[in-house]
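With one protein chain withheld, the remaining protein chains of the complex are depicted in position.
Then we have chain A:
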Amino acid sequence: MKILDLWNEAAAGLLARPVRSALTALGTVLGIATLVITLGTAATAGNQIVGRFDELTATSVTVDVPGDDRPLVGWDDVREVTRLRGVTSAAAVAEAKESANISVRANELVDPSRMTELTLTVVASSPGLPEAVKGRMLQGRYFDAGHLARGDRVVVLGERAAQLLGVTRLDRAPAVFIGTHAYTVIGVLGDLRREKSLGSAVLLPPTIGQRFGLREVTRVLINTSIGAADLIAKQAPLALSPSNAAMLQVTAPQSPTRARDGVENDVNALFLILGLVSLVVGAVGIANVTLVTVMERVTEIGLRRALGAARRHVAAQFLLESSLTGLTGGVVGASVGVVAIVVICAVKQWTPVLDVRLAVAAPIAGALVGLLAGLYPALRAARMEPVDALR
């Protein structure tokens, strides 16, 4: 028997009862669709959960610069980091023990009746700090390269520091006194999502910071796009200090893969069972209907045997019919599953994540289910004696 003949006979056998074949395949459709939806939703949800909860930490890289006789990282070196692909913003800061508790006043006069003198942290930073700490300027502006070049005596207050010092408006160019010197407040930085402690600090340009012992960069704050943190964590030290990269300590977020895998595993464990149960139900359905079909087609089997069909030909035809039923169920089920995932993601505004291998594996799984389900009925058909089948 030629393969093409076998194919034709099996296809004709299925198409002879199209409604029944479709209903038989429905079990596999449901099983495969459940599996695809389960796996796809788990991957999508896992990615989404990780994305939602860990976006901040997953994109934050911090490089700690240890103190040394000579500066390991210069203030301008942060520009090298911003050139790296995947870096969205970066800023260098300088903090020191001696600058942690500095007396800051909002006016020149010392008024014993008012608490205008505070002990605040003074931090020097490069101009890109608002972006690096994911904050925004509530008022005014942050200092820029021009301020640094001119050595302007300007400061930016953290939101909390501004409240404490009573600086509410900048239109009259208020000044704060750090030690004995006055500095013009040009902006108030707030809504910090990273390094929230800077909200109660006084932020200085590096040129001014030197006066308070803030000469050397102690930390570099880097933000990356999602997924780039690992790579940037490796590249940043080399970009900042090629000759002393090993001395820099990088704090990068843990790979989100583990968290995502965890979520996937939790969801998968629950729903995979559901999908497999559906698939088993589908297989039992195919086996059942194929067996009934065999019983209904006893005379046809007898005729085929009379026409010269060997037992293996009869078995192969029924196996192919059940496999094709399973394959059809797999293809339709996989399609339904993919569409369902896309619809779920569209409603939830998620990004669908689906392993492309699933699109190939699902129909194969369906065919395999059909093949296994057809084994017993096919054997029953093959074992029939032609003389009994024709009786």
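General observations
Here is the rule we go by: a contact is a pair of C-beta atoms (placed from the backbone, for glycine too) under 8 Å apart; a residue touches a chain by one contact, two chains touch by 3 or more; residues count from 1.
Definition applied: contacts and distances are computed from a predicted model.
Missing chain, UniProt name from the options "SufD family Fe-S cluster assembly protein", "Ethanolamine ammonia-lyase large subunit", "CoA transferase subunit A" or "Putative ABC transport system ATP-binding protein": "Putative ABC transport system ATP-binding protein". Checked against the full complex, the one of A:P71, A:G166, A:G227 or A:P386 touching the unshown chain is A:P386. Touching the missing chain, out of A:I226, A:M247 or A:L303, is residue A:L303. Residues of chain A in contact with the chain left out of this view: 1-2, 4-5, 9, 12, 15-16, 299-300, 302-311, 313, 385-387, 390.
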